[in-house]
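The structure that follows is given in the form of structure tokens.
Missing here is one protein chain; the remaining ones are kept as they sit in the complex.
Coming up: subunit A.
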Amino acid sequence: MTPPTHWDFPVELCCRPMAFVTLTGLDVVYNAVHRAVWDAFCANRRADRVPISFKVLPGDHEYPKCRTKRTSYEWYIPKGILKTGWMNKHLNLVPALVVVFYELDWDEPQWKEKQLECATRVEIVRQSLQGRNTKVAVVLIQKKTPLPPGEDVIASERAAALCNACDLSGKSLFVLPHTDHLVGYIIRLENAFYEHAQTYYYTEIRRVKSHKEFLNKTTHQLLFVRHQFKIAFFSELKQDTQNALKNYRTAYNLVHELRAHETNILEIKTMAGFINYKICRLCFQHNTPLDAIAQFRKHIDLCKKKIGSAELAFEHAAWMSKQFQAFGDLFDEAIKLGLTAIQTQNPGFYYQQAAYYAQERKQLASMLCNHDSSVTYPSPDPLETPTGVLDFYGQRPWRQGILSFDLSDPEKEKMGILSLQLKEKNVLHSELIITLLSNAVAQFKKYKCPRMKSHLMVQMGEEYYYAKDYAKALKLLDYVMCEYRSEGWWTLLTSILTTALKCSYLMAQLKDYITYSLELLGRASTLKEDQKSRIEKNLIKVLMNESPDPEPDCDTAAVKASQKLWADRVSLAGSNIFTIEVQDFIPFVQCKAKFLAPSFHVDVPVQFDVYLRADCPHPIRFSKLCISFNNQDYNQYCVVEEAYQKSDILEQSSQGTMCLVPGKTRKFSFKFVAKTEDVGKKIEITSVDLILGSESGRLIARKVPNISVQLRHEPPALTNEMYCLIVTVESHEETVAKDVKLTAGLKPGQDANLTQKTQVTLHGTDACDDSFPALLPDIPVGDLQPGEKLEKPIYIRCGTVGARMFLFYISYLINTVVEGKEILCRCHRDETVTIDTVFPFDVAVKFVSTKLEHLDRVFADIPFLLMTDILSASPWPITIVTSQLQLSASMTPVDQLESYVGNVVLQTGESASECFCLRCPPVTNASGVATGCYVISWKRSSPVESVPVVNTIITLPHVIVESIPLHVNADLPSFGRVRESLPVRYHLQNKTNLVQDVEVSVEPSDAFMFSGLKQIRLRILPGMQQEMLYNFYPLMAGYQQLPSLHVNLMRFPNFTNQLLRRFIPTNIFVKVRL
């Protein structure tokens, strides 16, 4: 079944329009030369080639006939906005240029005959293009390489003759020598074709524009839109996207000016949709996504309410859905080409909205198309047209070209609507919705919207449920359920569980059915009491091996099928025992277990209580309650059991031991005598099993400790430091704990990389290296007297930032005397802690000139400063012990590289800076020179002296080194005095290996008199230095501008004074005379 086309976009709309050029006279099947020419045209059409679509056609091909030109529009009434064939016609049928290929060399002996044949071919092409403005060009395929233009006299004569014979301008005749450089010639040819094509489309635009003056607003409204659209489309073919966009925008406004009525609203919407698509597409192409979004919003706002015929309201929803989907596709396409989207503005939202409209379409369709099965599809088919296609986009097939707003034939209209409704009935809506939703899910996953993703997955699950694909529905719902559970959104969880319960009922999935029922009966479920009551009754039925009642609002046919499944299951009765772990969710029975004392002497029975409380609406009976211990020998003593009787399961009054009444807490007390070999050991309740028919609930209770482990440390840890963690073990035993062993380190089972980047040691005085283990097993600690406390420092080095879990595990042997017998047993206790590791500081490095100006590159041999800035990010104060600059071979220090930040203490957020004066010899490498490393030795400021120093090595950035032709430096005192001579010496050093002409001048300043050469031209030999001596004589006190030195290099005009200012001082401080 082909879908109705009036909301799908035609391919010719969605493609990128390219100039259409046909090539004739090429025999690509039998002629190898022609084949090669054709291949060169089609192969490798990358983005750098001109956008042309080529087609090979025979010379006598019939092009679509041109209608006779209308001289007056006075009596013309258009029948619709845009003909369905128009775009395709100009993309694929009517060429902008027809090229006639013809094999002819300039020295052809039978020139006259050949010339005539060529002219005839051109004439045939012209005939078939009668009335069109299509250009014609001739390409002569030649065997010989042509001489340079003007040298071949025969060629230019014959070319002129040929042009004359064919009635061509000289610009339309080309020569294609069939030589080695075919592709090069072809590219030149197609560029020339492209120009011709552009001229053609330009004249077409002019032609359409010229119609405008004949139109009037009353009868030709449709033509305004049509013409505007055509102009825009031709502009696109001309690759003038700016004008295309402008014209599409005008066309869009004109569409909305049309008088809308129920009969033509589909046509208006269809055209608005097309034009909107074009506008958005062009906006994305112009990299103005915000314009595209604004246009789309405007489009939706304008069209949202234009529903049209109420009986076909689903069409509108489908159209809306298509609009959003198409925009989502465009957006996504633009992202693939480099656009960046954000969390709150990404294609997902459009797909989601498209899905929403698809859901609405489904709803409307189910409302409007629920015809009785006796209603048959009308015959003759009102959707059939004589030609098989529509004449105009967006018109009804049964009344094409009728502009009147009155329905001339109401009966026909009714049949038409009926046929559309019947067709809609066959559409697989769920499939469409699920596709759109999964598109949206993919987008939201990309843009960090986990909850939106879950929400859409719930919708997908529900849609699968409606589509009766219960297995897929259950899979999706089960997947997202835990997200809602872990965040505690009970209303949403209940709604999802309700759907999941329906799915599991319809598939007769026993275990799922029971699990979901248990959760729906629990405290967290927000279901009403009557619903809970119904679910509980069903649960009891299932436990008694009967079929449950169907869930409400299920499809009747599906219920019938599932009842059969349930019946089959029931008849298979027997070993239906499911263990359902309830740690992850809130079940309908709450459970707590508690020992009556922290420890029991072996001569006293161990006592403990188990409390149970039901949250379900009806009392529930259980068949067995059993407690499991770490030592399974005790399990047998702690069982409550009663013979199960089916008859009195729902008896409200039954107050037997095996019944849990809603809201009342029941206590079960147990006691047993511990075994002597367990003395000193822990007794631990591992689980509480509650058996309901064949159901079991399970909870884990706590153990009773007898020694305590405490950890003392100052988190977070800093990268690479020796992080000290003090473990305190305190014995609560009554006798000596012997052979106490401590296992400390990274908890196994975490990320494998962490093991490599974490080291643990007992000796904190010196830094450990990578060879140390991440876990220290069984460190002997010695003996522990009763009540004695023991402290053990553990040092941890974390090489990477992030959270790590550490395990501290104490085991010991203990001697106890029970009934005169001495028993030795091993006990253990563990403790875990999560420690975050953070960077201690951030280091920023910059390069500045000696005048502290920022440098993005340094100059060869000229000293510059390297500034480092250490910003403490540690929550604890840190001490910088020292710092060291390790220069690479290509850098040399100007003075001593001593550290200035030694023994500085940095609080959080404080920073320490230092700077070094460096020089870089000239290099040939343009990409940058390695500077070296900066080593910071630091430690946590702590009263403990023994904290080892950590060396953090920071690789300094590369720097671009540029050489300069001339270096100038000045020798002058640090200050001057009024009316005291101030000698200044400038050194000009030629850094090139050329002799340099230098023009030096000094501009006077108000504050100084000076003696010395005011203007001079001199030569400096390669590598040599010239000295200029001046005597400045300050006249005024204060910070004064020096007479400025100007240097002009003849060979290097871009050696500017700006550059010079970087090297020499411009000002000096002049003191008053004493």
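By our rule, a contact is a pair of C-beta atoms (placed from the backbone, for glycine too) under 8 Å apart; a residue touches a chain by one contact, two chains touch by 3 or more; residues count from 1.
The working rule: contacts and distances are computed from a predicted model.
Only one chain is not pictured, and the protein name UniProt records for it, out of "Trafficking protein particle complex subunit 2-like protein", "ER membrane protein complex subunit 1", "WD repeat-containing protein 73" or "Non-structural maintenance of chromosomes element 4", is "Trafficking protein particle complex subunit 2-like protein". The chain not shown here is touched by just one of A:Gln343, A:Thr387, A:Thr834 or A:Gln1025, and that residue is A:Gln343.
One of A:Lys55, A:Lys448 or A:Lys664 touches the chain omitted from the figure, and that residue is A:Lys448.
From the options A:Asn92, A:Gln242, A:Thr491 or A:Gln785, the residue with contact to the unseen chain in the full assembly is A:Thr491. Residues touching the missing chain, restricted to subunit A, are 300, 343-344, 349, 353, 356, 448-452, 455, 458, 484, 487-489, 491-492, 495 (touch as defined at the top).
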